[in-house]
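Here you go, one structure.
All protein chains but one are shown at their positions in the complex.
For reference, chains read A, B and C in written order, and residue numbers begin at 1 within each chain.
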């Protein structure tokens, strides 16, 4: 079981790297083990060439269990998500050009999407005909502050599928790795469309 | 024979995924078996990693034959095409950024193409020097309505090669899978050119 | 020797397809055999998956030698080049989005390039500091007329490296396949840069 989980992270990393969404050690990934622990990627590794040795067990305060490695700087965002929602089984953070740039071009707190069939790739959406909003958090190097931003946003309205961090990239999740991958792929597609619409509409 | 057909769908899926045209379980594909049945992809599968178990036999009312799986939501569009034209042997639906965005940027019922040598990749075209129109249908979650839109459009003027669904993507077909693939590849190329021309002409 | 030649065409096709420069049976390739014959690709084949059976021997009037296959429609452009210049050993015609669109956006007879280090990839250029012009021929479905356009242009000033056909793509050549590939890759790069400069300068 644990091997299946770690392999699901390694495979996701290869696929995400092939899309160009985790350059230069950017991006980080995790999978929930149980109600209090998760596997998360180690800091500074290229996420397209992970091995089981690059994965660290952490608790939901981000504390490392039985490892000498340093987990990703953003580990607290992953563990905050697991703590906020029992249904989250996997979290993927991509660092793509499109999500980096789009999150800087939209001044509002939300990137609004509507009219795209692809919205249906996000669980619970059954039509292109509604507006959905993807929250944009302000980037900071203070991870406790960023996790706090996430938690207080969530307290007002629980987020669905994912959120952007401005100038930094996308976090998306799912009940399992398969759903997390579909959400990442669907959201990156929607952002690419939105970027095209912005350019063509000018 | 049936194995050749199912493999032609699986291979088309791998190639289409490699082009980035079926992200996040988007896209669906089919091949005609005989005058009343076709193989169509199951709903919710990633179309870049299909196996024979992901294919379902349906009749041209979209009714499943001998399978517990659910076919793609858009199955009725595939079967409507087989019913409308005996010469259609394979149908491919791609869900690319370019076809999604272009179909939203063009307000008219047709995307008009002219002056491209690549128009000759569409069977029956022998010159770059004519205008061709690719019909854009309005997107709806009511598949019977969408199939009806297609059928009534066809009754006025039979469509050739393919059509767009606004904000959703491209359907293209051919006498066999080889021709359907050439039409998809030719149309996606033409859309990419048209998108470039729009940007550069502004 | 002949096997080396045909394999050089097949390999070039795989590489060009991987770049996305020969979609939907677009593009065609050839290699000189001797002072009066050449191998050229058959019509209607996908150029990314050629086999030796997809290659046809032709003389420089474009007449097929010992084959039942039909050569590419543009065979006369290839053979005109071999007849015009004894130093041409291989000809590659790519059908990329960038060369298609750029050749339509430039109204003049020449696309002018200057200030790019990559100009040095074109044999005989030793600096970025000069202007070079890539001839744009008008597209026509009359291949004898197109070959005549090429020949009469050449009579005024012999062309170097390659030329564009408007809305159609790029022809480039070299003493051998290796040089032809370098010229195709260099020119496609330069066109991609020029397209970017156009967009950013607007």
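The rule is simple: a residue touches a chain if its C-beta (ideal position, glycine included) is under 8 Å from a C-beta of that chain, and two chains touch if they have at least 3 such contacts.
The model shown is predicted, which means the values in this text are computed figures rather than measured ones.
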item	value
Touch partners, limited to displayed chains, of the chain removed from view	A, C
Which residue of C:35, C:51 or C:127 touches the chain not shown here	C:127
Of C:13, C:48 or C:186, the one touching the omitted chain in the full complex	C:186
Chain not shown, touching residues in chain C	115-118, 121, 126-129, 182-183, 185-186, 188-189, 192-193, 196-197, 199-202
Absent chain, residues of chain A that touch it	23-26, 46, 95, 97-98, 100-101, 104-105, 139, 141, 165, 167-169, 195, 198-199, 202
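Keep in mind that, in the parts below, only the chains that are shown with their structure count from here on.
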item	value
Proportion of interface numbers common to chain A and chain B (over half same, under half different)	different
Rotation in the CA alignment of chain B with chain C, degrees, nearest 5	90
Mean-CA-position distance for chain B and chain A (Å)	32
Sequence positions of chain B contacting 2 or more other chains	199, 202
